[in-house]
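Only one protein chain is missing from this complex, and each of the others stays in its spot.
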Amino acid sequence: MEHLQTLTWTDAWYLAPEVTLSIATIVLALLDLVLPRRINRDIIGWLTLAGLLASAVFVVWLMFDFKDLEGAAQVHTLVGGSYRIDDFGNLLKLVFIGASAFIVFSSLGTVRDEEIPIKGEFYYLLLPAVLGAMVMSSSGDLITLFVGLELLSITSYILVAARKNASQSSEAAFKYVVTGGVASAFILYGMSFLYGVIGSTNLADIMSGMQGAMESSEALIYVSLFLMTAGFAAKLALAPFHVWASDVYQGAPTPVTAFLAVVAKGAAFAMLYRIFFMFMTYFTLNTDGVMKHDVFLALAVLSAAAMIVGTAGALRQRNVKRLLALSGVANAGILLIPLALDLTRLHSSVFSEFIYYLIAYAVMNIGAFSVLTIVARSAGNETISGFAGLYHRAPWTAAGMTILLCSLAGLPVTGGFFGKLFILFATVQTKTYWLAAILLVTTVVSYAVYFSFIRQMYLRSGEVDSGLRLSWPAAVSIWLCVAGTLVLGFLPKPILEWIDKLFELPFDMLVS
Amino acid sequence: MSTSFAEYAWLVPVFPLAAFAILTAMGKGARKTGPWIGIIGTLASLVLSLCIAFERMTDNADDYSKSIEWLQVGSLKLSAGFEVTNLTSLMLVVVTLVSFLVNVYSQGYMRDDDRISTFFAYVALFTSSMLGLVLSDNLLTFYIFWELVGVCSFLLVGFWYHKPEAKAAAKKAFIVTRIGDLGLLIALLLLFWYMPDHALDFTTIHNVFSTPGGVISVGITTLIALLIFVGAVGKSGQFPLHTWLPDAMEGPTPISALIHAATMVAAGVFLVARTFPIFEASDAAMTTVAVIGAFTAIFAASIGLAQNDIKRILAYSTVSQLGYMMLALGVGSVSAAMFHLFTHAFFKALLFLGAGSVIHGAHTQDIREMGGLGKTMKITAWTFGIGALALSGIPPFAGFWSKDAILAAALDKNGILFAVGAIAAFFTALYMARLYFLVFAGKPKQDGHAHESPSVMTVPLIVLAILSVVAGFVDTPFKGWLGEWLTGEAPEHHGSGIVMVVSVAVGLLGIYIGWLVYVKGTVRRDAVSSRAPALVRTLERKYYIDELYDLLIVKPLRSFGKALQAFDDYIVDGVVRLAGYSTSALGRLNSRLQSGQVQTYALTALIGIVILALAIAGRRFW
Amino acid sequence: MLDNVPILSLITFAPLVGSLIVLLLPGQRSQWLRITAIAFTVIPLALTLWLFAAYEPSVGGAAYTEHETWLTIPLNKELLQGFESSQLRFDYHLTVDGISMPLVILTGIVSTMAALATVHIRKRWKTFYVLFLLLLTGIYGVFLSRDLVLFFIFFEVTLIPMFFLIGIWGYYGREKAATRFLVYNGLGSAAMLLSFLLLIATLGLSATDSQVIFSGNYDVLLANLTDPQAMANLTADQAGAAEFLLNDNMRWGAFVLLMIAFGIKVPIFPFHTWMLRVHTEAPPSIVMIHSGILLKMGVYGLIRFGAFLFPEQLHDWSTIIAILGVINILYGAIIACVQREFKLVLAYSSISHMGIVLLGIASLEEVGLQGAIYQSVSHGLISALLFLIVGSLYERTQTTQLDELGGLAKSMPFMSGILLVGGLASLGLPGLSGFVGEFLSFLGLFGSMKWITAIGVLGVLFAAIYVLRSILSITYGRTPEAFENMKDARFIEALPMIALAALIVLLGVYPSILTDLMQNGFNGLLEQLHTRVGG
Partner (left out) sequence: MTMLASYLTLAAVLFCVGLYGVLTKRNAIVVLLCIELMLNAVNLNLIAFSKYGVTPSLTGQIFSLFTMTVAAAEAAVGMAVLIVWYRNRATVNVDEFDELRG
């Protein structure tokens, strides 16, 4: 594929979701500039939400447009395969847009000017970030992947620093810039080697050129994979690359923390899956044992380390955001498991396992962060003791939070439970018992973590006796998250069947 | 004969049980009517028992048994049922008679107690259980009632629950007998697995073990027999499990008469008699029974010499007499044992009730504080005297005949056993003489407020006294009617003159010495204690058995428990805590890692990836 | 008439409905809340009793079985060679048989008594009853469900309400006790889940030409276990697919995991320490449920999954289990003898009693297995009764330290009497239920392991010691002044006490009422044992 392909107008149709977001970003940026100061910037928030929803509509439309549900799936590739409209991307896009929409929605009326002076920017800057995430999930080329990654990262840096007047916020942003930059450099460095041995950045070309490259320069591929692994591990905050996460999560405004925990992490996973799944398939088809085992064992070890360190670290943590950061570390470990397992004829539902847990993770985390925003506001701090006596002050919120926490802890009957169950079943099917054991044990230890909230909410009495003020969007989004968690728990079947119907491994994930 | 009383034998224990149920339902409100319910219940049982007994005497009918399925597990069936034989009908009469008399007596004795209706309820329950035990046709049912009488004994010993001594005694009674029960339970399990068809009924046991060279090996037979004997030892207060019985005297005196003299403690003897074929099949077991019995007889009698509590003396006497019965069984004479059980039930109940009357009158139990009561308490003194003579084996009282039978049987077997029995008989006569003379003879030591008990208490004494005189004639050396009736065999010739002479001689000698010391004063009372103080002290302290048990069993066990407790707290739980602690230590380590220095973070990550890479790649080279 | 009524679902979910109703009632009306809650514990009890009356031991519970496919989850289609699709299937499968029936009845009875005993709950009634009823749904579900995942879910459902019930309404150390309960039991559940999934991935597999189905249905597992043609039993070369094979190592792994999982619940030494805290810290009505029913879930699991799915492994391990049982018996009993706190005496006595259950299981004889269930039911009733009394005592005396108590027989003769009945039942007095369970268990094991059983029988002696020691020091002796004018049990307290005591007597005198139920419960297991292990 040496000839350059240009973007045609028909292709532009397929980019409708991304284009929508770009236009919305520009329009809102201009709007923010021209609107007089006295106008509440919530309007921009609402418009951001509208932009996100419009984009989501396009994604859904695209999904159904070129796929009749009975027939084989189609994949549309743009610009010589560097951009792919496939169900892997589409499903993830929906998750990212949905999660962002929830975050925006619950921020409306909750985020205050004193806290985030640049509220307009805060809202509309989410759009390029989501755009970056979408690009990452839809790319078929290392360059587009990288651009998407950086688009997401750079906007996230700004978002983390959105609390302009708080030194904590800029400190967090700086730390994020440094670790993010170094991680990017590592990924990029790894990519450069991959490009070097194959001569193309296109994933399809890489796949087809792998055979030759393996024979000539196996070592470089080895190095490349390890460098990329390190970079992604840092982006995903897998142990021991996780240390920055707590600081950044703590310093960032809470909605941004939620965004980082869900969308940024999910997007990094999307990219990781795009690249590594290719290798996994290659290794599986060409029974070249050595590297396969090394690379994916490394992933498994990272995932185990993340689960252990994340859970154990959260055990002693009193600051809720840091705690959720560490919980995110553990969850990242769990999300990595499907990829780290062998691909066998019994276990090839890697994607369903991944995305189901990702959805569950997104729903419960956003819900938890929304509750945290409100509780921290009323308590005046972000420590776990702010939850003390929540049951007496706001029994319904406490009940909702309890369900979310149960889901985080993986207790039935919640989305988190089934998500973990499928992943666990996969580990058992592939006979990776040690990983299953670690998953189970850390899950159980995490009971202690999440139930420490519950202990505060129900067993202690707090200092504040007044009720909890919830803005209606916050309340609605919390309850939607709770409902989502329960639906995922009680009715996993329709969702998984839908995913199964949509998703065809050879088309949607394997770039050929 | 279309119907017989035996078919209704199951009603015998039901009457008292009904009484128990009614009394429990009535609660505390039945102070007046309560005793009557108890008395009527036992009276009904007594009448029916007498009918059954007479029926069996006249017709010499076949044994009657009937059982229902109690529990079925798969192909295994456990049944419950009753059986009427000559042996059981004899026991029925003894139990119901004594129980009835004790009920009547208690109505007076317990008149002032708040919980009199509870007392009668317990007694009714005991009577019912004891009758159930007697009637049981298989070992499992027997065991069930065996435990139930134990509980009733426990409840009644601890009847005055507010007294710490009563509490301790009740506990001890239950736990020590439980040791014996354990043996019986294991024996039961063994029998269950070794008997053909898992049969546990006495008839089958009888048939299986009576067959020479039977299905069960001698070793197992011996084991089973010994384990059963352990049960009997516990219940009948034989050495070394005798310690609970004297302590059990903390209970109300009628209880001591009923449970701890006449009926329950004899259940051990009854058990051995019931399962006698097993013992007969094993020489070792028989020897053990005989030796333990003989030893207990002399051992307890010697302790009885040095006690000062009127009830305790009688208690040791009971232990000693039960030893005689065991001795009889050990030397192979069931009929002698049952005969002694029969007579002993009457005269020992008499003695205890008499003692109760004394305590009722004198308000003390210490014989050193009594004296001259014979003047104020004439009926008590007379009847007590008859009981004492019966116990001492003076003809023609009941005890003489039965003890004579035992000694004769012992002599047949082994001279040493006979000698031991004779010496024990001497001791018996001596301590009874001491007891009687100290209490009834001499000058009153108290301010004369002792008085005779009411007739409701003295009438049972008189009835028992009469029985103590005549009961012996059912089986004299000249006409062994009881033995024949019980065993269905021709009477044995145990009437050797030597035995009779020796027996009477030691009895009279004992009384004479007692008279010399305690009435006449020719021999100083401290004649022995001044010369061999250690001996007397040992006797007073009951050979330090309690102390020994405390030192050897209770204390080590308690320490062991404490040690286990510590093990549980510090090791078992410690490991759990350690696991929790190390997890949170890992968390703390993570916190320390998050020092705020972003460069440290990057370095951590770098070190992480290097280690990972080295480990993953390097594992090929190891 | 009642043929088409899903009675088992009604039993299971009636408390859940009650829970929701309580949730909607106003929180201040404690009387209403209590009555509603009690009503919704009585409904399943009534249904259970009806079931008991209608149950035919020879037929089993087939008539009541409810079986629907609950979830089918498509797994993968891409790389699957030779088949069109593969599915993970979880069923909604409820049924009863001779093993679960007694425990379901026990649940009905004890839960109702516990509901009556909730008069001691002095705060936050509404939440209490909501959680209490939720807990019941979990328990019924555990005993009735026959799908591994469904079972697991119900098992976990019991954890969460228990955490709250201990944590909110317990005594001083409640929070620690609750957390430890949660984590310790969570570990057990985790082991169970791993084992279950292992079984589903191998034994649960049924393949048609077009489909591979991984089922969690217990019946499927059981059928595959004995079917030599099942994938899980084929050797690798036969099936051409090593991934389906349940080889010996995996069997042992799954078995040991199950032993650990249910061993924690039972609890088997050395996994018992969590349960001591629950016994001492939880409110009495909850300990009634906990000690009375929840521990039996462990027993049930050991038999249902340990014995039935892994008879060979259990047979190989029977000596180990018997030894563990003896350790439980003696360890618990000896430590109970030196406790100064009555609740701890009872806690250690529970350990001791559960040891007897283990002996029954280790026997692998019908007598012993029935004994194990019998002992479970009996211990459930006894400990429920004892903790009921503990609750009433504590309410009056504010202490359960043995040294501080004494002479209560004077001021509270009724309660002391019932306490004594409970204690005597606990020490295995014939005529009361405890004896039958113990006796059957001992009887069962004695056939194969005489010495071990004989040592275990010693526990009966220690039981006498700790029971009498503790109960006598509560009720006998001198009455301290502070206790002299205390009131005896109120009617509402006396009612469950009398009911439980009556049941204990009934089971002791007429054990057939329960053993008849279990009559055919173990046939399958024993047949399997005889054919596969060879007796």
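For clarity, chains are labelled A, B and C in written order, and residue numbers in each chain start from 1.
Everything that follows uses one rule, which is that a contact is a pair of C-beta atoms (placed from the backbone, for glycine too) under 8 Å apart; a residue touches a chain by one contact, two chains touch by 3 or more.
Keep in mind the model is a prediction, meaning the values are calculated, not measured.
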Among the chains presented, those that the missing one touches: A, B
Touching the absent chain when the full complex is considered, from A:S100, A:Q250, A:S348 or A:T485: A:Q250
Which of B:G415, B:P556, B:G596 or B:G618 contacts the chain that the document leaves out: B:G596
Given A:V177, A:L372 or A:V413, the one touching the chain that is not displayed: A:V177
Among A:S100, A:S200 or A:T442, residue touching the chain not depicted: A:S200
Contact footprint on chain A, counting only the chain that is left out: 2, 142-143, 146-147, 150, 153-154, 157-158, 161, 164-168, 170-175, 177-178, 181-182, 184-185, 188-189, 191-193, 195-201, 209, 213, 216-217, 246-247, 250-251, 319, 322
Interface residues of chain B (partner: the chain not displayed): 591, 594-599, 602-603, 606
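We take it that only the chains that are shown with their structure count from here on.
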Selected pair, greater C-beta contact count between A-B and B-C: B-C
Cα-centroid distance, chain A relative to chain C, in whole angstrom: 42
Distance from the mean Cα position of chain C to that of chain B, given in whole angstrom: 39
Length of the line joining the C-alpha centres of chain A and chain B, rounded to whole Å: 79
In chain A, residues with contacts to at least two other chains: 445
Residues of chain C defined as touching chain A within the complex: 71-81, 86, 88, 127, 149, 152-153, 156-157, 159-160, 163-164, 167-168, 174-175, 178-179, 182-183, 186-187, 189-191, 193-194, 197-198, 200-201, 212, 214, 243, 253
In the complex, chain A residues that touch chain C: 343-349, 352, 391, 406, 411-413, 417, 421-422, 424-425, 428-429, 431, 433, 436-437, 440-441, 443-445, 447-448, 451-452, 454-455, 458-459, 492-493, 496-497, 500, 504-506
Contacting residues of chain B [partner chain A, same complex]: 583-584, 586-588, 590-591, 593-594, 596, 598, 600-602, 604-605, 607-609, 612-613, 615-617, 620
